[in-house]
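Every protein chain except one is present and positioned as in the full complex.
Coming up: chain A.
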Amino acid sequence: MQKGSVEGLETPRELLDLVQPHIESYDYFLGEGIQRVVEHIDPIEVEHPSTRNRHRFWFENPIIGRPVKDLVSAGTDERLFPTECREAGVTYKASFQLDICFQQEGQGIKRMVRRFGLLPVMVRSLHCYLRRFDRKQMVKKGEEANEMGGYFICNGIERVLRMLIQQRRHYVMALRRGAYENRGKNFTNMATLIRCVRPDESSAQIRCHYMKDGLVNVSFIIRRAEFFVPAGILLKCFMEVTDRELFDKISALDPEERGRAETFREDRAELLIRQAAHFGLHTRAQCVEYLGHTFRTVMDVPSRRTDYQVGEELLRLYLFIHLTHPADKLNLLLFMLHKLYALVSGQCCEDNPDALNHHELLLPGHLMMRFMKENLEAGLASMKANIVAEMGRNPDAVMLLDEKYVKKMADKMPDIGRKVEYLLNTGNMTTRFGIDISQNTGFTVVAEKLNFFRYLSHFRSVHRGAYFAELRTTTVRKLLPESWGFMCPVHTPDGSPCGLLNHLTAACKVAGTGPESPEDTDAAIAMVLAGLGMTPAVPALSMPPIPLYCVIMLDGRILGHVRSDRASHIVARLRGIKAAALARLQPLPAGAKVTTLQGPERFIPAGLEVAHLPYERGSPYPGIYLFTAAARFQRPVRQVISRAPELIGSLEQAHMSIRCPDGGAGGSRGQRFTHEEFGTGAMLSVVAGLTPYSDYNQSPRNMYQCQMGKQTMGTPAQAMAHRPDGKMYRIHTPQTPLARTHRYDAYKMDEYPNGTNAIVAVLSYTGYDMEDAMILCKSAVDRGFAHGTLYKTDLVDLRTDKGDKEQVFAPDSRKPRFMRGREQEPQKGAFGEEYPQNIQTPPTSQSVSSRRVRASPSHQDADRIDIDGLPHIGAAIWPGQSYYSTLDRITKTHKGGKLKGEEVAVIDQVTVIGAKERDLQKAAIKMRISRNPVIGDKFSSRHGQKGVLSQHWPDADMPFCPRTGIRPDLIINPHAFPSRMTIGMLVESLVSKAGALQGKFVDASPFQRSDGIETDPIKDFGDALEEAGFARHGGETMVSGITGEEFAADIFVGPVYYQRLRHMVSDKFQVRSTGPVNKLTRQPVKGRKLGGGIRFGEMERDALLAHGAAYLLHDRLHTCSDYDVADCCANCGSILSPTQRPVPLPSFAARLNLGSTPASKATCRICGEGARIERIALPYVFRYLLAELAVMNIKLSLTMQ
């Protein structure tokens, strides 16, 4: 097997492919995307009140720069690199500017440049300097050698824009939804809908609702409000058509069929045509005018526009926005009607909106485009509002031709860079008009570098949308067969996000962009199809009916139709072309061949999706649906005959026959396999594919492993010195697993190892391994097993918002303790452990005089803090000690930053931030906290078998193998296996043992036999074990280390790769006898950080009552809680009235003799006497309750007995 580490200078392709959807889409945004956004923003128009001149304003020529430092002296490198941003806690962003063009009607265009702030730049995108860096250059710049990018750096934190699922664009779906009936009277639950997307990625949904009376209403959305228009009117708006033509188009009957009993569509066609007539609308102009008149107020258009113009505008801006030609729009509307009728008549079934074949992804770049469009439009609108407002106040001051004036108005536009930064920082989006996304929070997540598994999972995760998380039904969470090969069935968390947060399979790609020039591609496809026998759609002709003919649709545009029996021929040819197109992008595998492309075929993209839905009554509506647009899921499969790879999409996959490696020769009846999977790994995500022998495990265990793999303490990064992450875990002695899947090598996991091969014995030995506890051999821990470190970075920023310089780092200049003649007590930890000492160099030291070592400074905390107020590197800081000190220049007071927690930290690194400032005001202090395994820490194997360390068992007491002398590192209880059925772990142990004996790594990929590797691990490695002189089933005779007697049973021992999880007792333990209390009630506070307790609640109280443990109950609820002693007047029963009688001041002599101070006397202020006042113990809250009741004039008296 190849090794799992990276060689050479190139970043591995496999890793780059993982972030491909992010980078590709963002690159598109940087290039063509932003251009298209700006092009599609409509100009604003204002009319000057006095001159009556009309002025137009619009944007042009967007330029996004590259990140640069803002203050650089000449000659130095002005480039701002991602590392610098991380270390300084700033944002990696580049300038963004636009030309504001303005024009008075009939005159020349003037333009000026306006900067819109700084736009965050995705790392390794086109505008990032790291884009073309090789591994060596990366390391030189303090980056990870294998940096893959795909994230933004916001205030030093790496954040990822989450990929969200949304409805597939340009595909007409037929739905039944109860909610549709609530749209109004006569509405049924049936509708067809399409999501249309403009080239600038802004989208709008159109729906055709079926009414109970057989009519159809078309709905569309203007500024978040839904409007309905009768389809009969809309049908006439696009083109000049006669009623006869329209009737033919709607009914779409086969000439032979005409006059038959089946008149369903004809009836409805007639109804629709009558509908328009009912409104008195006959011609196209009338219909458009009607629309314009109706929607005039909603659309906010200048009053001088005619109704007809407004109607045209409506059609252009809100109806089928992805199409430009009216004929196309009409055809699409007709198609929607046909599909709706088919749904109503039961000819086709409804589509499942939760299935992946009707989904696509909202990619980071596309989200940026939508967000930019919204904000740029809002900017223009605000400029208009400002101008109009000023026109009202002072028309003469408005000089719309004066550059200075326009600049003044333009400067009032909001800073878009800031808004994008806010979006990335918080994940919240504030939109005015709504950008057709159903959520407004949760768009970004932090790309935590806990370990590599977790890190890369952030880039592969796909969320269904925040809306669905609240849904009470579980249908959306269901794993549907349509997801096969695109979404991993294993890798989803359990709990609330189960099934909503999914992960892409390793091979799944997402089309980041559409074709380079959509027009040429469309034309080429149309030509090729015409060559293959398609009848192009002509406005004059009506669409022929299904099932005899089948429609061909490209990206939501009807291209034409073909006889159904010719369809599969066309599809087969298109697939050949696709494979050939792919072969031009990547080398063909051996033995594969593709057709040669001729003429327009050469312009067909490899990513073309060819979904051929054949006709069958009750199936989805038939047709050949072609897609070239971005945001679609894609994955490679192999064509059976040509052996060439082909990219397939999720819609086409559902209607193809693809052989799975273990699927045999079968397939559906009457259908032969045309494609096959590349391997069984095709269904697994990267993380799920790293579980060895996952096919031997019970399936939920593999899900648990996917979770735990992401919580493992491992190797988070190689450039640790350049990473200021707030918290980072790292293990000291990671190893490469003996048993690994081929994914392990393919994804170069040796670069970021995550665990240790531990010798695991499965036996019930000490009683300390019950209930998923496990025992570690003390000597193994002594030698470094699972040793780890927690790195914490504190960013100390003394600057205030105003930027004043009062606070600076400076040492506390008072004399140190040891110079004041007081020796510091060696402090000890909570459990008696000794803290490490910092050794100082006194000025009298020999090394100062002879070896020119600098003597320790002579200030207060000189043992750990240097003369600049920042800590020494390598200094040990005890809990509660200060690790930096500051000086307030105004008050001349010193303050120290105290180390919180109960652990000793060692200063690892101090980074001073700020290039120009002379004052030291900002620094990142990285501390390291040793986290070697202690009782209570959590470990797990790679099979969802987690356990808690219960003992460091002495080496001499561990059982041993009499022949080899091997003592296990780890003991787990055999009861962990029967109910969980993680056989994979047993196989891993057996196989690793054989591998270790042979000195080989073992391929532990799942489903090997289905992939054609003839192997039986139990037999093969059993033979190897036997050859090496071990029992073939992994058992060994073992001797008890305590008694020296042999165990009656053979013990199963072998190496298993163990992960140390980040859940550690040091972060979680909570102890308290007494401590901080709530001021008002004097009850203990809650919260670990505050030193509070764990609530001893009602049910716990019940348990003690049931046991009759009265003393314990009293101790918990009273003594350890708000114990209080109060004076109570037995006469009136009040505890509020007794007051202490003023006692005359004791004389000085008496005060010295404290013991003899007479006990103070209390009197009752109500009864006026003090004779019957008793001291009683009661909870303080009770006294508080009484006081509160007294306020409300309620008296409560106690009866004393």
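Rule of thumb we're sticking to: a residue touches a chain if its C-beta (ideal position, glycine included) is under 8 Å from a C-beta of that chain, and two chains touch if they have at least 3 such contacts; residues count from 1.
Note that contacts and distances are computed from a predicted model.
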Options "Small ribosomal subunit protein mS29", "Plastid-encoded RNA polymerase subunit alpha", "Translation machinery-associated protein 22" or "TRAPP subunit": UniProt name of the undisplayed chain: "Plastid-encoded RNA polymerase subunit alpha"
Contact partner of the left-out chain, one of A:Asp267, A:Asp494, A:Asp782 or A:Glu1188: A:Asp782
Identified contact with the non-displayed chain, of A:Glu60, A:Glu350, A:Asp955 or A:Glu1174: A:Asp955
Residue of A:Val113, A:Ala1031 or A:Ala1177 touching the missing chain in the full complex: A:Ala1031
Touch with the omitted chain, as defined above, among A:Arg316, A:His732, A:His975 or A:His1063: A:His732
Interface residues of chain A (partner: the chain not displayed): 732, 778-780, 782-784, 787, 789, 839, 874, 906, 908, 928, 930, 954-956, 960-967, 1026, 1029-1032, 1037, 1039, 1041-1046, 1050
